[in-house]
Structures are given as C-alpha cells and as structure tokens.
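Removed from the display is one protein chain of the complex; every other protein chain stays in position.
Take a look at chain A:
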Amino acid sequence: MGVALTRSAQWTAAGHGAKTLEVTPLNEAIVKEIMMFVESFIYKYPQEANYVFVEPLEWKTNLDPSAFGSGYAVSETTVKSEEVDKNGEPLLYLSVPQIKIRSFGQLSRMLYIAKSMKLKEAQACIEANRNPVAKILGLDYNIINGKNGNSFVSSVLDKMNKDDDPESEIKMKIALQLKQLDLHLLNHSLKHISLEIRLNSGTVKNDIELLKQFSGKGEQTVLESIEYTSDYEFSNGCRAPPWRQIQGEICYVLVKPHDAEILCVTCSKEGVFLNGGKTDDEGQINYERKGEIYKDLVTLLKEKSAIFSENMSKQEVKFSEQLQKDQPNKAPKEEVAVTHKTSITSRKSAQENRINLGRSQLTKRLEPSLNWRTSVSSKESRNTLRDTQVEKHGGKLEKSRSSLSSGRAQLIRKSVEKIEEIISDSSSESEEDEEQPDHRQEANADLPSEYWQIQKLVKYLKGGNQTATVIALCSMKDFNLAQETCQLAIRDVGGLEVLINLLETDEVKCKIGSLKILKEISHNPQIRRNIVDLGGLPVMVNILDSPHKSLKCLAAETIANVAKFKRARRVVRRHGGITKLVALLDCGKHSAEPAQSSLYETRDVEVARCGALALWSCSKSYANKESIRKAGGIPLLARLLKTSHEDMLIPVVGTLQECASEENYRAAIKAERIIENLVKNLNSENEQLQEHCAMAIYQCAEDEDTRDLVRLHGGLKPLASLLTNTDNKERLAAVTGAVWKCSISKENVTKFREYKAIETLVGLLTDQPEEVLVNVVGALGECCQEHENRIIIRKCGGIQPLVNLLVGINQALLVNVTKAVGACAVEPESMMIIDRLDGVRLLWSLLKNPHPDVKASAAWALCPCIQNAKDAGEMVRSFVGGLELVVNLLKSENKEVLASVCAVITNIAKDQENLAVITDHGVVPLLSKLANTNNDKLRRHLAETISRCCMWGRNRVAFGEHKAVAPLVRYLKSNDTNVHRATAQALYQLSEDADNCITMHENGAVKLLLDMVGSPDEELQEAAAGCISNIRRLALAIEKARYS
C-alpha cells in the first residue's frame, strides 16, 4: 500500500498544510480498493484483525458519536470501543473530531458504521496517515523509507529469526497482506495511468526514429521523409531552442507524406501539432500552433495523410514486432530503476511510469501495457528468484541494445517490398488485394468526442422519419469523414448498416444523403470491406438504374471507391454492374438536355464521368475487362476520349490503360482510333493524365501497327520531351515504358535519336526507382540495335551505369540490362569498356540466376562479348568453373536457355583449348541428348554448336555414337533456312566420319541435301555439296574395295 500511495496516488502540490489527495478517477479507484481491502479484512483474516497497531491511525472524522451502537461506550463527544488492548486502552477512541483506531477489526467496523460516508473517511484516513504501514507495523517494516527496497523480505525473515514470538508471526502475515494490496493497487493504477500519457523527449525521439526506418521512396513506405529541423540536440534530449523549451516544446519535425505537402510539426509535452511552418528566408520556424493538438505523432499523421494511415495499418504488424522486441529491454530497465531508486520525489517516479507507457504509444492498440503488467507482477513474486531475474533481463538488455532490432525490421521491410514487387509485376490486380486484419477500436481506448456525436446521429437515423434522417445525414456529412476515427466510428456504432438500409428505401433524399457519406468513408480500406460484407454493392448497382442522375452519379462514385479490391469487383460484375456502368458512359445521346428542373438532376457528362471512374476501379480484374468489352464499352470510351475535360479524361484513359493489357482490347483500341487521342492528351497539362496516356501507349505499343500510329500522330516528340521531367516518378515510369515499347520499331528509334531522347535516357540510368530503370534500360537495349545509337550511348558514358546495374536483383531489370549490355558489346570499342569494368564476369555470374529469362538473356549477351573481346579464349578460361557452369546449363528444361547456351558454347568452342575443356566436361553427350527437338531456334544453334564441336579430337565419332546424326538429318525438313544452313554445316563436319555417312545415307540425307545444293544461300550450297561429296567418296571407296 505504501508504494502505491506514494508513487501512484496523485497528491496536490506541496503546500504548507497537510497534503490532500487530488480528486481524480485514479485516486478514487485507489481509495476504493483500500476500502474494500479493509472492509473484508475482518472476515478473511479474523486472527490478524485483532492485531494492535504499533501506532494508532489518527484523523479528523466527520462521524457523529451517535452513529456508534453496541460494542461502544458512547458519550456526547467521545466514543470508546469496548474492545481493548493488553493495557486496557480502547482500540477505537473518538473524541470529536479526532478519531484513533488501532486494529483492522475496528477499522472494518468503523467503515461499516460510516455507511455512505466511508469513502470520505477512508480518504481522510489516508491523507492524514501518509505512511500507514509504518504506523501499523512499526518503523522496522517501513519499506518505503528503507534504503533498499529489495531487502524487504530478508528484513522480515531476520525479524522472525531474532524473536519468534507469535506476535511477530502475525505481523509478518499482515505485512505480506499489505504488500499484496500494494501490488494490487500498483497494478490497478497502471491501468489508469496508461490512459493518460504525456510526451517527453524520449518518446518523441523514439517515434521519429521508428518512422524514419519506415519512410523513404516507394509505395510501401509510410512517409517520404521525416527530419528534424535542427541537428543539435540538447543534453535533455530536446532540440527546441531553450526559450521554447520553457513552453514545453521538445522539437520540430519536417514530415513529407506521400500525398500531402511538407508538414512542419511541433512536438511538445502537451502533444503534437502543426505549427506555422518554416519561413523561407532564414529557416526560422513560425512557432504558432496552426492545428489541433494530437496525442502523438502517429495520430497526427494518420489524420493528415490517408496513405500514411493506410500503409501504417499494413506496417503496424511489423511495427509491433519491433516494439515488442524493444519493450522487454525497456521494461526491466525501468523496473530496476523504480526499485532501486530511493524515491526522493514520489511525483517524479510516477511520471516515469507514464513515460514508459508513453513510449509504447506507437502501438497503442497492441497491448503495450501487457509487458508492464508482467514486469510488475514479477515484483509480486519477489523473492530469491529476483536476482536471477534481474540478471536475465540485464543480459537481454545488452544483447538487444545493439541495432539488431532495427536491422531486422529493415530486413523484413525489404523482403516484403520484394514480394510485393513480384506480385505487382505479375498483375495489376494485386493492388490492395491482400485482406487486411480488421482492427476494431479497443473498448477501453479513450474514444474521441466525435464518436459519441456520431453515435447520437446514427440513433436519429435509425429512429427518425425522413425529415429527421435528412437532418442527421447532413450533420454527419459535416464531420471530417476523411478522418479514420470518424470513419471507424460510423462503422462501430452500426452506422454502415443503417446507411446501406437507407439505400433500399424509396426516399430519394435519404439515398442521396446516405451515398454522400458512403462515398467519403469508402476511401478507407476497412470500410470498403465492411460495405461489401453488408451487401452494399448490389444495392448500389441497382441504384445505377435510377431515373435520378445525381443518384446514379453518387452510386457510381461510391462503387468506384469500394471496388478497389478483388472480391468487391467480382460482386459488381456478378450483379450486372458492369453493363449498367457502361450504360452510364452513353451520354450526349439525348442532346436536348432539360434544364435542371429537379434537384436530383445533374449533367449527363457528370454521369459519364462517374461511370468511367467506377469502371476504372473495376477494370483491374481480368473478367471485368472482358465484361466491359462485351458490354460495348470501348466505343463509348473512345467517344468520351474526344472530350477535353481532364476530370473525364483521367478515368477514361485510366480504364483504357488497365484494359490494354488484354490482346483483344489492343486490337479494339487500334480499330477505334484511340491512339490518336491518347497522343493528343500526352500534351495535356495534367500530370496524371499524361501518366495514364503514356501507360496506355506502353501497353498498346506491343503491337507494331500501334507503334507506327504513335509516330504518325506525332506522339514521339511529347514522349521524348516528357523524359526530361523527372520529378514525378510514376509518370516517368509510364513515359519511359512508352518510349521502350515504341523504340521496338526502327523508324521510331530514328525519331528518338532526332529528339535527342537517347542522351536523356542515358542520363536516367542513375538515381531512379527500379520501375523507371527497367523501362529506360529496355529502351536503350532496343536503341542499341543500331550502330549509330551504340556510339551515342558510349559517348554519353552510358556503358558504365549499365554494367553497374548488372549486380541488381530485379528480374525484369536484369533481363533488360543484359540485353542492353549485350547489344553494346557488338561494338569492339564498347566491348573494351565492358571488359575493363569486368562486365563479362558479371554477365557470366548471372548464368547462375534462378530465373530462366535472366539466364537466357545473360547467355545471349555473352555471345557478342566473347566474339569481340580481345584474347577471348584466355578471358573465358580465367573464370574459374565458368566452362563447367555453361556446359551444365545444357541440362536446363527451358528452350530459350538451351538455345542461348548453345550459342555461347559455339563462341567458346572457337578457341581450341576451351573446346578441349568443354569436351572433357562432357559437352558431346549433352548436346546429342538435345538433338530430338522441334524448336527451330534451338535446332539452329544446336546444329551450329555441333559443327563447332566436331573440330576437336574424336568428337565427330562421339556424336555418331550418341545418336545425334539421325535427328540432325531431319532438321533439313524444317522450313527455316537458318536451320538448313547450320544443319548442313554440321552434317558436313560429321560426314568426315564414315559411320556417320552411313547413318546419314540411311536416313535419306542425300536427297534432302541435293535440294539444298540448289539454294541461293552460298554457305548452305557449299556445306551441302561438301557433305554429299563426303558420302559419295565413301560409297566409291566401298565399291572400289569390293571389286579389288
């Protein structure tokens, strides 16, 4: 009880007279607990209840002597209990207004007598007896003033050993009871304390450090950046200048969320708020408060940035993991501090408790107090175990003090990013698809006032006629519905059900009001799911048929918000929503629009815009794309594309861009002459529109005709000029993507060269996000197919950054980089640079990459490298284990990898020494095994390799032995001349061996070869003829042998 009273109870500031307890819920709770303890004492521990206190508890009472009944000797101003101690002194003595009580039994009885006044009495008693334990048990037991709190038990034990009379045993029992009560009270008060937290420099610093780890570029982070305004930190942990510290301000932070301007935030002891911002000239901060005070940084940011709160909820799990790791070290540390401290000022230590809890504020929903409870209850079991426990904590402390935990968190983040990347590469559907855990607000978390107001409004929604409903809806709309607290409040008080129910009524006004709210709150991912779960989508889809245009608009807009995840999109489709939405696009048919005769009318264009918005959301699912097409959406979209309103164009182009991932859409887009308008809108002022147009072109330009159309409509120039604007990374990614796909056509590359786009692209090779890099490198790879461009790239210094990118991990990027490097290597001068930069080794090591595309691409890139490198044979041999690695790749399953590796081997085998080595590695049987293939590309490269490999030792014979000859003959029946040429050359080489000649003859090679001799291809002619001559010579020799 002592510790709890001194540390947790909130005393009024030290005055002259006696201190009194402040009137706070916490104090009230403590007093009540003590009261209950005393009241029940007499029943629970009847023996101990008779124990006589060392000193009486004495205080001023308000009790009237007349209240005392039997068992007491009552006079007008005094009351004496009949119960007396050994010396005949009464255990309760009241002489108005002073009361003295000397046993628990009497205390209990007194409280019983006091009835309704007992709370007051208990409080008065506690106030007057600041150290009740000492009075009850004597100073020896006064653990609070003892220098070492730890030694409590031992001191008690000592006592017991010294004099083991029965009284000390009772004392001991009481002491233990009081101890228990004390712990109970501490525990109890913690629950209260945890509800009201103030900030301090440590808390703030912690929050900021954590947020820093989770901020940066890219979509998965919670913030773009977070920075202190001042680097200087005072010894007390504050960064605010001293004259502001007086105001309780700790530091100032510049925060850049993804979706808002830079926020200048003041962190003070009272809480966190927006200040007037940094003035431009001198970097001074305008300290004035500009917004509400939030209890911590995270809460403030959640309000200010939607993306922050969205990503935060994703990160929260990770956050908690880290904090959980942090907690155990802090909690015990704090505990040690608490117990060892000699409690000079009780107030201070109480504050410290709060501080610790403040730290865990970041994860306020994630049971920060749990750790505390355990740490406190460990006190309960304080005994000999205690020392070991401290040791254990200490050990943990040291270990995790290191940056281990933060490093781990970063690691997790990285890997998550990687996974998400892969997902988003594969399909646009994954966006936001992962179902997030639904965290409801914890019941005991303090609820904002909005919660109660919203609850009241929902009550009126439920129980009101349409007039009251409309008023309640309009009032609800005035809340900040973009704020998560309000969104969740509406849900948690059952508002979503009512709002959705209203949509099913006939009251147009109620429907409009309800949709206006749903539209706003459905920006929250959790609310979206709840709406779908409550069956809101089918109702909204039905409203799309309404005769009232403004209703249609609102319904479509809400659907646009809700259909951001897969399940919702499926529901929309299943209920025929796509067809209805497509129908909304059909505006301008009734050209004579009536003037807005009714409140419920709006312009047709607006309806179409909302329809397009909803379709945009829906078009992220494959099946929906198909439905849109079947519903005849493409011509309508094409028509809307001719308008000039940006509001309209963005969703329209957005939808087209999503859909263009499908083959038949691209055909339709070409047919509807959409490209022309896309190109036109590239010149728009709106960055988002430009981005989506570029994205659509990127998707469509897979098709050759489309690439030509882009050029013919003059789209290449705006694309090239947009490349120079690198601030908006999303747009840059889209634009570079479009440039990449367009540059697949030679004519387009020529244009790009004219517009100096290649130089710009080289400039984009550094300091760009991966999405941009993939496209830039892809574009350069296409440009490199031409000699002139290769020179430009080399002259601009593009080779170095390209080679540097070979060490990346992004699969798409590696495929493109290897291709570009390979294309550059065609130029001997460039090859020298690549060689100097050790690019060949990097390429070679990519042959070990797990992705077959990367392997194949790297192998293709190696071919020109080996061709053009000086002293290539020596270079290849210098890669330890390199040749074995290449030969083993012939075991791959992937045809492209096989073809590319064959090509590499062909080049390696040009060097006799290397050929010998790969022969030793068993290249012949591996190649022979591949011979039975139908893939023309592989056939060609395989045949070339075989003809190369025949140059060594008895490889010719070996190929025959491994039955490679007969399949090769069949290659001659292929339709590809390249295959014919390579095969004829291989057969020519093989025919140097007599057995092979027989096999060829048996498989009918002669007739096929005779046809080849007539080919216009000279090399083929020669090889075929050579082969025939070898076969013929063998036949002649046999004949000769037979007759001689």
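Quick note on the criterion: contacts are C-beta pairs under 8 Å (C-beta built on N, C-alpha and C of every residue); 3 or more make two chains touch, one makes a residue touch a chain; residues count from 1.
The criterion applied here is as follows: contacts and distances are computed from a predicted model.
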| item | value |
| --- | --- |
| "Monothiol glutaredoxin-S5", "Calaxin isoform X5", "AP complex subunit sigma" or "AP-2 complex subunit alpha" - which is the UniProt name of the missing chain | "Calaxin isoform X5" |
| Residue among A:C238, A:C251, A:A472 or A:V924 touching the omitted chain | A:A472 |
| Which of A:K80, A:K205, A:K302 or A:H548 contacts the chain that the document leaves out | A:H548 |
| Candidates A:P46, A:P97 or A:G463 - the one touching the absent chain | A:G463 |
| Contact set of chain A toward the excluded chain (per top definition) | 456-457, 459-460, 462-468, 470-475, 477-478, 506, 508-509, 512-513, 547-548, 597-600 |
